[in-house]
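With one protein chain held back, the other chains of the complex are shown just where they sit.
The block that comes next holds chain A.
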Amino acid sequence: MSLELREVSLRLAGREVLSGISAAPFARGEFTVLAGPNGVGKSTLLRAIAQFLPYRGEVLFDGEPLSGMSPARRADLAGFMPQNLQSRSDLSVLEGLLVAMNAAGGTREGQGAQIRRAEALLAQFGIAALAGRGLARLSGGQRQTVGLAQALARDPTLLLLDEPTAALDLAMQYRILAELAAIARRDRVVIAVLHDLTQAARWADRLVVLHRGRVAADGPPEQILTPELLAEVYRVRARVERDGAGQLFVAVDGPA
């Protein structure tokens, strides 16, 4: 069970962005990467799942439609990290986390307990030193790490992340992806949009590739990543090979 998509379709400004996306249930414990060319609807699909955009079809969690849930319950269930994390706010990182915990309402946790939990979250990502820093003064990578901590603020079962590693250096990419995989192991559903298919192959249990508003391929990365798929979806000539350590990697040699 857990997250299910049934015939999710969505039009934006008169253009059909998603045309009937259905997928086998995303199980707890599974780290899924959502990939596909630019503008194919990955962010849109995440936003539809998070109920930010009106769509046709059904998004269910353990059989219950997310659309019918109260904002507080939905925020407890699903954490969302947007792609755009720019902020002009003077609030500190710590205050931002407290806002993330309280904005949807319905929390009974006391302020002291919330601060302790916020500190633990920051420590988990190695950014405890940023707690007092203003949100507007963070670097791109710091912003992304803080954004991830904010998405986890209500300890959600379902984690939706739009390009969580786009601005991160190699060490931070590793740290965040390992963390996401570890979070999934703790009985969470993690779905992240990633462009780097080598990283996806390294970390994801499941890869969903979108193409023209539909699911082009869906399964374990080592099974679905083929030169044929990459040629069709991305219009590139690519090799899918294994390195000395047996890790799958994708090398692009040119346009198809």
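One rule holds in what follows: a residue touches a chain if its C-beta (ideal position, glycine included) is under 8 Å from a C-beta of that chain, and two chains touch if they have at least 3 such contacts; residues count from 1.
Please note the rule applied: contacts and distances are computed from a predicted model.
*Asks:* Which one, "Probable glycine dehydrogenase (decarboxylating) subunit 1", "Iron complex transport system permease protein", "Ring-1,2-phenylacetyl-CoA epoxidase subunit PaaC" or "Protein-export membrane protein SecF", is the UniProt name for the chain you do not see?
*Replies:* The chain we cannot see is recorded in UniProt as "Iron complex transport system permease protein".
*Asks:* Just to verify: which one of A:A151, A:L197 or A:V215 makes contact with the chain not shown?
*Replies:* Of the listed residues, the one touching the omitted chain is A:A151.
*Asks:* With the missing chain put back, one of A:G39, A:G68, A:G105 or A:G244 would touch it. Which one?
*Replies:* Residue touching the chain left out of view: A:G105.
*Asks:* Just to verify: which one of A:S67, A:S89, A:S139 or A:Q247 makes contact with the chain not shown?
*Replies:* In the full complex, the listed residue that touches the missing chain is A:S89.
*Asks:* Just the residue numbers, please: which parts of chain A touch the chain that's not shown?
*Replies:* Residues of chain A in touch with the missing chain: 13, 50, 52, 71-72, 74-75, 79-87, 89-91, 94-96, 99-100, 102-105, 112, 115-116, 119, 123, 128-129, 131-132, 135, 147, 150-151, 153-154.
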